[in-house]
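Attaching a single structure in structure tokens format; questions to follow.
Incomplete set of chains, arranged as in the complex.
As written, the chain order gives the labels A and B, with residue 1 at the start of each chain.
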Amino acid sequence: MKKLLIQLDTDPLPSTFDRVVASDAGADEIFAYGGVTPQAVTALVHGAIFTRKASELHNTAVFVGGSEVEAGEAIYRAVRKAFFGPLRVSVMMDSNGSNTTAAAAVVSAAKHLDLSQITATVLGGTGPVGSRAAQLLASLGARVNVVSRSEEKAKAVCERLGKEVDASLLTPVGATTTEAYLESARDSKLLVSAGAAGVEMLPAEGLFSLKSLSVAIDVNAVPPLGLGGIEVMDKGKDRGGVICYGAIGVGGTKMKIHHACLRKLFEANTHEFDTQAIFAVARES
Amino acid sequence: MKKLLIQLDTDPLPSTFDRVVASDAGADEIFAYGGVTPQAVTALVHGAIFTRKASELHNTAVFVGGSEVEAGEAIYRAVRKAFFGPLRVSVMMDSNGSNTTAAAAVVSAAKHLDLSQITATVLGGTGPVGSRAAQLLASLGARVNVVSRSEEKAKAVCERLGKEVDASLLTPVGATTTEAYLESARDSKLLVSAGAAGVEMLPAEGLFSLKSLSVAIDVNAVPPLGLGGIEVMDKGKDRGGVICYGAIGVGGTKMKIHHACLRKLFEANTHEFDTQAIFAVARES
């Protein structure tokens, strides 16, 4: 029986990236849909769950993607709402690669640090990858400074994440200057930079002035990179005592996690791969 | 040579239901198109008939679907008009599952009744499934009461169907109350309920008060069901002397018919699977 992946993408043209990875991870056919709205989801999911026997439903799965993460979250909710008790298929949500990238960043950090014992700072902590990295770090027991240009946004994200993880571990920080970024990270052993593509968050001299820093991770692949002094290919590279990861270094791990999740989608019909579940797969693989 | 199914769907996002069934029935690749209009059909069909040798054209087929049955009928006409004599491919029309569902209902009834000898009543007889069930029943010699809330619509449907089958067998009935529904079915051995989803046409006490009734079939899967006292999983279940079929009971047969038609599409390049031809496949399988 063919492994069918139904790709629900919120962009008008469904991602080739997600489609190629799905094909390489073993999906026999990908039914790719672009411009998917929550209204359209029920019929698309019913077609997935009412066409094969319950015992065969692990051969059908749903992938939610697209460049807009909030739109993807609405689709992900609609997908699960359309299930009928045991009539369900496994589903993965990874709009803009946010969940697999955050998982890759945190898995990379965990190679070098006991995350339950540290303070971490996430620059761009309210964005798709940053907020998910903050969530995962706190779920492991790290204290996390969630840094955003808007303190309001930082507070809102901490409040939201506080429903998933220990809220006392999360500290919202509003910061707009290099000095304020450095101040936010002063006691951190881990710094994750997940700001907008092509924006430098910290220059090299600032980064390497942080005395307590052990690991620095930048997920921005578009020059200028988010953290000066780090290179895009860095993957555990020691730079003056700081272990560095660049976007492509993290990206290789992200790709492995993405593949592993897709393969697992077809092992049962009950998987719901969101931020935490994708991270659980990442830690195993 | 790969078996290619070109799925022409009138909804913006082509049906996953039809796509999964096509894949499971043996189509190697499905070219799924949404938002198909009659204007777009000619080029799509020419690409199907001008790309392979005439002797290979049984490996390409067209499936017309979508939730709007009349829109699908316009596509089905446009597809056949785009053929060039022997340069044609097989085509199946099953918008909203109307043809396979009607065939499944009538095949189910035929297991218990000699349809050429009976009177049948079809509630919701002007809808996609109801009108097709009426057509099939009359084609087998049954007298059929075609019941609709609008007598005008019932007359129009009988007039249209009268071009395909013996018009004298069809009686249009306008009815809006339980009493009128019961009156329409008073002498019927078969009752088919094909009204709107989630609308009860007859309560259980009404249904089981019908003295002449032998078989009752309800194709509505959304509670409340169309016929009170029938359950959605019923498949030939005897309830107080009436053989009952619910939507999922009929649905299993519908699925077999759908599969059988898809497999046959690729056996020749000349099949035109509309209401009657799909029923012919249903009777064989």
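Going forward, contacts are C-beta pairs under 8 Å (C-beta built on N, C-alpha and C of every residue); 3 or more make two chains touch, one makes a residue touch a chain.
From a predicted model like this one, the values you see are computed outputs, not experimental measurements.
Colleague: If 2 of the identical protein chains are displayed, how many copies are present in the complete complex?
Modeller: Full complex, one repeated sequence, 3 copies overall.
Definition applied: only the chains that are shown with their structure count from here on.
Colleague: Between chain A and chain B, what's the gap in Å when you average each chain's C-alpha atoms?
Modeller: One centre to the other, that is 46 Å.
Colleague: Which part of chain B faces chain A closely enough to touch in the complex?
Modeller: That would be residues 11-13, 15-21, 23-24, 29-30, 32, 67, 255 of chain B.
Colleague: Hey, which residues of chain A end up touching chain B in the complex?
Modeller: Spelled out, the residues of chain A in touch with chain B are 1-2, 4, 6, 29, 31, 33, 35-36, 40, 43-48, 50-52, 60.
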